[in-house]
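Missing here: one protein chain of the complex. Every other protein chain is in place.
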Amino acid sequence: MDSIRKRARELLEKNTVKVVIGYGVGSDNTVRAIFVRRPEGVEELIFDETCVQNLAVYLLKNEIKQIGKLCIIANISALRTILQLASEHQIHEEELLCLSVTPNGELLEFTGFKDIENYISSCNRDLPDKESEMIKKLEKMSVDERWQFWMNHLSRCIKCYACRSACPMCYCTRCQVEYNQPQWITVEATLMGNFEWQITRTMHLAGRCVNCGECARACPEDIPINLLNYKTVLTVKEKYNISAGTNANIDSVMSSFESDDKENFIR
Amino acid sequence: MNIENKLLKLSSLEGLVLKLNQDGKQVFAPVKKDNIVNFAPVSAFHEMTQDYIVTARSAKFVVFPRVETILEMQFSKDNITLKDKDLSSIPDAVLLGTRPCDAAGFKVLTSIFEGDYIDNIYVTRLKKTTIISISCNNYDAKCFCTSVNVHPGGTAGSDILLTRIDNDNFLAEIVTEKGKEIVNKFDTLFDIAPDVNKDSLVANVPVEFDLSAILGKIYPRFESDIWVEQSLRCIGCGTCAYVCPTCGCFDIQDVSDGHNGQRKRSWDSCGFDLFTLHSSGHNPRNTQSKRWRQRILHKFVYVPEQDNILGCVGCGRCSRACSVDMNLKEHLINLIGELTK
Amino acid sequence: MEKPRIGVYVCWCGTNIAKMVDVEAVAEEIKNVPNVVVSRNYKYMCSDPGQDMIINDIKEFKLNRIVVSACSPRIHEITFRKTLKKAELNPYLFQMANIREHDSWVHTDRAEATKKAKALVTAAINRINYHEPLKELSVDINPATLIIGGGISGITAALEIADADKKVYMIEKSNKLGGYTADIDLTYPHLSSVQQMLGPMIERMKKNKNIDLFLETEIKEITGYIGNFETIITPKNDNETKLSFGNIVVSIGLRSWDPSPLENYGYGKFPDVITSVEFEKMLLSGNIAKKDGSIPKNIAIIHCVGSRNKNYHEYCSRTCCTVALKYANQLRSAFPNASIYELFADMRTMSKGCEELYTITSRKKVVFMMFDQENDLPGIRKANINDNCEMIIELNEKRSRKFVEVPADMVILMVAMEGREMVKEVAQITGVSLDGNKLFIEKHPKLDPVATTTSGVYTVGSCQGPKSIPDSVSQARAAVARILGTIARGTAQVAGTTAHININICCGCQMCISVCPYSAISFDAEKNVSVINEILCQGCGTCVALCRPNAIDIWGCSNRQMTAELTALLLSD
Partner (left out) sequence: MSDFQPKIVAFVCTWCTYAGADLAGTSRIKYEPNVKIIRFPCTGRIDYMFLIKAFANGADGVIVSGCHPNDCHYVSGNFHARRRWIVFRELVDFLGMDVNRLCFSWVSAAEGAQWAKIVNSFTEEIRQLGPYKAYMELVKKDKNESVF
């Protein structure tokens, strides 16, 4: 923690960066994002295992970008997001500076995307155990049971789009859900509309999701929508051996192909 | 009408819910499912949970559903037939277990839906809904009703207000004619009220800020940096508006399969960037700070000025639901600090 | 957008549609669909009176959308688009419902077929509400032509174009020109020398300054579109060369089939069982002899080896019957006393002068015997020591219904012609489809037999289907006529059905750029958006389906149109 504060202070004092996006203490002893712009503000910065929010979501926010060069205190999810966003040409190396802390408390300062790639390649990118087990459990269910499971959950969805807003990869200028010519997705927060929305959201994140879980954390109705993305993460990993957010220069899974992609269902 | 006090035994509530259902009324009460408490249809009282401060979502859905078909169209060759919503199809409903803040919220919604334009669907729904609230005997860190002039034992907006006297008994305050109708219909369930001091039975929610420091003083700070400062963290989702008991913004969409069509009204949020996007491409509220400012101003400036009612009831739902900790109470206190600088 | 005024025309196609679909009922019911102003049915919509009906209605009823419910749009979409043009209506304000190939011809229940027709037409109508007038783009034509394959078709095409003073790039995989024709001794039916005919043509090829010849060269990739193709080749002993050209002629011919799998003929087992191609070389060398050098006394020619045979090639290789007759004649001249047998399944001598050759041959002491190609092929066994011949062919003679043993010292197998080994690669490179027999598919089997579905690419000669020299030459000249016409015009129209980007919505992720097979999308770094080159875009729509914010849509197959078609199709079902 001290090393982060020290480095953040230096960066702000030397005007190397204009703002440090990091974690601070929120209401009721929770953790929340803070935006430090003055050297003395660095004392508010914290970093520990409770700092789970994927702060990369703020990198594309206009009012934050306008402040000037950014420094982000990035957890693994955020680092992977940065690589994925870079591969999609949304952020550029010179625009930001990444700090992180290893599990044994060592401060990391990344000089570029290549540096992040190297670090990420050594990190655990597996899905959380709880979710992995839940996916396995769902896969073992019958189709009808799975359908019931999701209908029960999706019936609660109020289409607040917190899942979309919290996702750092959902940066589209205009979400497909906003189209009404044609009305791709039933507007209303009805079961069908919610179902269609989740299919769209997951498909759009296929091969791009870095399994940060922000979507489910943001959901005010506690719908485990991250399972959908995680399932797709597994599919992509299994079929194409690709994990999103590991390389700043590769084509996305859905915009590339191998002429011998394997499947067993096409007649 | 003068408020009439009665006694309602906890044991009678089972019968009340049953009878209300038998009477053809749809009864909604807080139900705990997957650890979230929300209003849901109940056929028996025991389905209702007692373990809640407020529900996650507000009760506004009964009068302002998250989706509502407000008009139907039928296309035939060279002709379109329009059919207004059949108001008689709206069912009688009873809301049981709303909090005084929820009930107060309906007043705000009414000021919106019965403002310049009278929205008959809303009016009918509200007319057909009986609100049986339960006073708060508990609160949490996100509650700030008393700071916005709502009382945990307040009757405003309720038809009947129940206040827990002890384990087995409620004080039932019959606030409106609609409430009285219920009592008259099921009079065997109600007894004569004992003499109790209601104030001692409800939670003592501390006043956290001085409302008068805000009211009438925000607008001059329209261009202040504080809006940017406060909203940097906001990710622009619609959660706060969707859980809010007083947010009445909606979107209207026409859907059709070429033969039949519906005009549907669904919840919307001023927090979305598309909310104010013009067809020209211009967006007057093109940044999150402007949209955050709108949210605060709507509740604390525009509604009070236009309708003489405060747009926030201090239920704290927005702060509880927010995934990035946009704590409204904290922001209001912080705003007062800025205003008094 | 002006309010749609739709005219719907349900075609009978004589009895082709009307027999299975109640076209009158369809036309009647369609009248009730919103925006339909006129709904008619007529015997042949594609006929002049049919087209005139549309033109008159457009004028009289101020129609601004036309739906024709008839055959496949792959056949008559272009016809009717031209009709619209004549009536000064944008040709893209048109949609066809296929109620023939996809309905009347494949169903047996009239009520069901009629119901399906209604659904298909209703869907087309609902979709056309969202059609927009599109502009066709004009592209300049590079006057050079690439010819792939230097057989008789390719040579003919090359000389014809070069003679018109236009550039030709001839790519030939082998080290010489002439293809299979170069290995032929005499042609049928007049037994004239191929070498006398082909030799001078090849000489002209080599001398013509308009022809750049690349022998022992293969094509790996072609980029671009009609008028503006490009390729990079690496000729043998030479540097990489970039070629630009406006049209492509594919003339890669066919190869002869290896008859080893037909074990009953013993090819590879008996030294004197040879293929027609091997025999032709023998003729060319002027020395007809058995493997041991001796003269054959009994010679049998077996037809349809691997052709017209479901297990190998279902099609007829078309030239072999007459070639076999030619062999009998040449053999008779060489060996006046030899016994010559023609073992055939059916004698097919359809070209000019060929039946006459059959008659002439039959008077030359040639024994003709027929076998059952489908169920009972002849078999060859080694002869006994006292049989006085090398081999015995056993067959059940079909006409006499007798079992016959034919003595043979040499057996010539008239082998099938089939697609070359690299035909799939060539098809892929040129963007032309192959049929199940690995033959190139023409744009229209009757009305456009040399063009392909890819504009600017023509397929001529045997690779389109086995054919004789005159047929190959005719095709080559037909393709050249088309190409020279395009070059003379200087421009070609390319379809307006291209993708387009709404730059206000594009978020600059550049995934569309990754998927575009034509490099038609580039990135505007200043505006941070993708930009589509409409001329390069071929309208496949892969980028459309990939674009998450729906910034890309495609003219003529827009999301709005397709969903309108879909909903109406399902709801009217």
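Which chain is which? They are A, B and C, in the order written, and residues in each are numbered from 1.
Note that in this section a contact is a pair of C-beta atoms (placed from the backbone, for glycine too) under 8 Å apart; a residue touches a chain by one contact, two chains touch by 3 or more.
It should be emphasised that the depicted structure is a prediction, and the values quoted were computed from it without experimental measurement.
Interface note: of C:Leu120, C:Met170 or C:Leu254, the residue touching the hidden chain in the full complex is C:Leu120. Of the listed residues C:Asp52, C:Glu112 or C:Glu374, the one in contact with the hidden chain in the full complex is C:Glu112. Mapped onto subunit A, the interface with the missing chain covers residues 135, 138-139, 143-151, 176, 182, 184-186, 188-193, 195-196, 198-200, 202-203, 206-207, 227-228, 231-232, 235-236, 239-240, 253-261, 263, 265-267.
By the touch definition given at the top, subunit C reaches the unshown chain through residues 72-74, 98, 100-103, 105-109, 112-113, 115-116, 119-120, 123, 424, 427-428, 431, 433-437, 441, 453-454, 497, 515, 517-518, 538-542, 544-546, 554, 557, 559, 562-563, 565-567, 569-571, 573.
We take it that only the chains that are shown with their structure count from here on.
When chain pairs are compared by their number of contacting C-beta pairs, A-B comes first. The geometric centre of subunit B is 70 Å away from that of subunit C, both derived from CA atoms.
If you average the Cα atoms of subunit A and of subunit B, the two centres end up 33 Å apart. If you average the Cα atoms of subunit A and of subunit C, the two centres end up 51 Å apart.
For subunit B, no residue reaches two or more other chains under the stated contact definition. Of all residues in subunit A, those that touch two or more other chains are 174, 183.
Per the touch definition, subunit A reaches subunit C in the complex via residues 88-90, 171-176, 179, 181-184, 204, 251-252, 254-256. On subunit B, the positions that touch subunit C within their shared complex are 75-78, 257-259, 281. Interface of subunit B with subunit A (complex): residues 34-36, 38, 56-57, 66-67, 141-142, 228, 231-233, 235-239, 241-243, 251, 253, 255, 264, 266-267, 269, 272, 274, 287-289, 319, 321, 323-325, 327, 330.
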